[in-house]
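Reviewing the structure listed below.
What you see is the complex with one protein chain gone and the rest in place.
All chains are identified by letter, namely A, B and C, in their written order; residue positions are counted from 1 within each chain.
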Amino acid sequence: MSHSLEISLPGLNLKNPIMPASGCFGFGREFSQLYDLSELGAIMIKATTLEPRFGNPTPRVAETTAGMLNAIGLQNPGLDKVMSEELAWLEQYDVPVIANVAGSIEEDYIAVAKELSKAKNVHALELNISCPNVKTGGIAFGTIPEVAKDLTRKVKNVSEVPVYVKLSPNVTNIVEMAKAVEDGGADGLTMINTLVGMRIDINTGVPVIANKTGGLSGPAIKPVAIRMIHEVSQQVSIPIIGMGGVQSAEDVIEYYYAGASAVAVGTANFVDPFICPKIIKELPDLLNRLGFDHISECTGRSWKKHEQLVHHRA
Amino acid sequence: MSHSLEISLPGLNLKNPIMPASGCFGFGREFSQLYDLSELGAIMIKATTLEPRFGNPTPRVAETTAGMLNAIGLQNPGLDKVMSEELAWLEQYDVPVIANVAGSIEEDYIAVAKELSKAKNVHALELNISCPNVKTGGIAFGTIPEVAKDLTRKVKNVSEVPVYVKLSPNVTNIVEMAKAVEDGGADGLTMINTLVGMRIDINTGVPVIANKTGGLSGPAIKPVAIRMIHEVSQQVSIPIIGMGGVQSAEDVIEYYYAGASAVAVGTANFVDPFICPKIIKELPDLLNRLGFDHISECTGRSWKKHEQLVHHRA
Amino acid sequence: MIKQEMCEVISQSQIASHIYKLTLRGGLVHEMDEPGQFVHLKIAEQMDPILRRPISIAEIDHKHSEFTMIYRAEGKGTKLLANKKQGDVIDVLGPLGHGFPIAATEKGETALLVGGGIGVPPLFELSKQLVKKGVKVVHVLGFQASEAVFYEKEFTTLGTTYVATVDGSYGSKGFVTDIIGDNKLSFDVLYTCGPTPMLKALEQKYIDKEVYLSLEERMGCGIGACFACVCHTGDDPQGHSYKKVCSDGPVFRAGEVVL
Partner (left out) sequence: MIKQEMCEVISQSQIASHIYKLTLRGGLVHEMDEPGQFVHLKIAEQMDPILRRPISIAEIDHKHSEFTMIYRAEGKGTKLLANKKQGDVIDVLGPLGHGFPIAATEKGETALLVGGGIGVPPLFELSKQLVKKGVKVVHVLGFQASEAVFYEKEFTTLGTTYVATVDGSYGSKGFVTDIIGDNKLSFDVLYTCGPTPMLKALEQKYIDKEVYLSLEERMGCGIGACFACVCHTGDDPQGHSYKKVCSDGPVFRAGEVVL
């Protein structure tokens, strides 16, 4: 039972498959005041760019029904400080880091990826080709298959650790995008990033978010994420780290059934800052109740044929 | 004040801009037991196909957080019965009908559109190129600009009333789709249809909806709809009937500010069957509080330049 | 007529494992007549959970404008419902659908009422109305286990009542069909509500009898407008004719629709 959560993915040998999603956990410092970060399967750190960025003007977040919009604008202290201060600080914890790589132009992505992949505790990169909140770059990388493939290949060439590509849900054909980055050499996928959304304040007449549009996250988008993972996981042979509205151990299983091999928790960290350790604690009992010995038995269960399924207690 | 809600759109002179969305109101019979249908601005009737359809197996709906999935599968009694029974029955009410036209192949769309547009009380057609729940047809029409344009033109050619095209949100570039159907001769747009989503039952391991995927509607998707209408309304010159998660008079104003010229209410009819008349009743006071003499002053307010805005009381 | 009303919680109590009894007061009680109808409850003001929940009417008290429901608190909505306290209000839409026909059984005849689990509640009002009419009622109630059993005493005051549990921890061990067979129960009309396998078994077994079944299906609107809850009709099982569980049902005559 105690090993029922240990999983192994390219570059990642994790004590459990639960990790905070990028941008929802900073670099871990704040949450380290609340619980021991070593309890986590991994940490997806905030997007890192070559130069420091202040990001967008405020308001940067807005509540929506069962979700939220954000347009942080990739605020981060820049590659050098992330390496020397944040990653160095995180070394005190027994937890692998997945470093989220962002940029406006190809060269930036490559430079950041190359450098971050050298950090001792960075076990994988997450190539953020899907950030909806930066005007240049990001979005084209995330919506045009050829562009995504090309960038993936270039980043793979310089990276010393496996590369996961984070897919945007704001596309007509998610499978096409997934296959393109798989072709480009991606070791895994992370999905989904946020849906582009907007709220308008009826008293002022202007969008609530200063950047106008923002990325929609939270339980509101979970059905879209589940559908996309269900589609993609049947068409690619690289593993998927699923995310989008995960709030509970039950949600984790739903992601697994759809086709995920690990699960990230974003917005829910704001709702309940102890959510990750809570889910990790609840998972073994839930697995047991559902009749599984190991969580990896759950991957793709909603579409796998009977003969493809690993052992499952009656 | 009493005329503050009267609006005029291609084919539609409405006493108010509030109408039930297609598929969420049947052909009006059930709701007619609850209130006088003549109170409504218009009625968007359920999708009509050439032949009767039974639709998908059940379960056809599933609850999601602040939303729902549906995969009804275009169940309807077929063109002939819709003409002879449903539309004929609706004639007793003083309410224009917008008839939702669906099909699997081009010929079907054309045949249904031609016939429906002859009905006395059908003042406009809503070309449903975006239904996510039918395997054939629908989805390609809704995601490939050239295909959509072509179909729009052909339907326009046979229709005796203005044609509104219902856009799918499941595309990378909604503006491109909107411009294509405008080029094809569309008189207006209705948006958005549902996002494709899925839920998996963790006890059974299979999707909750028998059809596997379903269309996500309700407040969960409102930020996506607002964003898309905000984008599209700035790029086309035909009016937009907005929808997606509308629940209140405030939501109606938010849709107007984004760029809508009328608003449809879908899922909320299930939550509160009296929602349409309630919103119609509340709107005049809300407009007054916000300083407007007429609701049409609100269209596009979130992006229009000061000089483009019609009168607004301080 | 269907009404929407904020009804006041008169009382709520737990009567078995996960099973609650909830009594509400409101004017719409006066629209309720047929046993087997249901109401559609919006449990929270907020949009989570968003959909209404269909719950059968278990008892109607016109005099006090009160009605009672019995439900299982399992999912998101019913768990929230179980938190409601006296004085709280709940948004009720109803009464909805068509219930069990009292007229189908003549005075002096025998009606067999067969309930499974959370299908038992609507049979209580049915039984009361049948008894009032002078019909002899016999109840067969099936539950999972002893801790899930409820309302045995209440039913017993109206007529002979047999209880079965799947694990045999209370009453006789087995299914309701076993009881009917073992006790050679005879009847003029059978009324039943419960899980679909049970309904199917009864339908098959009493193919030449007058049997009324109450169905369950996932619902959207609850009033017949959304086509969420349709089923094929018995005379056209593959075609496009249909019935809606919410507005044509939930009670159908056996054979009328495909289970």
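Methods note: contacts are C-beta pairs under 8 Å (C-beta built on N, C-alpha and C of every residue); 3 or more make two chains touch, one makes a residue touch a chain.
In this text the structure is predicted, and so the values were computed from the model without any measurement.
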Answer key for A:66, A:90 or A:129 versus the chain not shown reads A:66
In the whole complex, of A:8, A:58, A:84 or A:157, the residue touching the missing chain would be A:58
Interface residues of subunit B (partner: the chain not displayed):
65-66, 219
I need the residue numbers on subunit C that touch the omitted chain, in ascending order.
44-49, 76, 80
Subunit A residues touching the chain left out here are 23-26, 29-31, 33-34, 46, 52-55, 58-63, 65-68, 70, 72, 75, 77, 218-219, 247, 267, 269-274
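By our rule, only the chains that are shown with their structure count from here on.
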Other chains in touch with both subunit A and subunit C:
B
Quick one: which chain's Cα centre is the longest way from subunit A's?
C
Which chain is in the middle, if each chain's centre is the mean of its C-alpha atoms?
B
For subunit A paired with subunit C, centre-to-centre distance based on mean C-alpha positions, whole Å:
46
Go ahead and note the Å separation of the Cα centroids belonging to subunit B and subunit C.
36
What's the distance between the Cα centroids of subunit A and subunit B, rounded to whole Å?
34
Per-residue overlap in subunit B, given as positions that touch at least 2 other chains:
65-67, 218-219
Give me the residue numbers in subunit C that touch at least two other chains, ranges are fine.
47-48
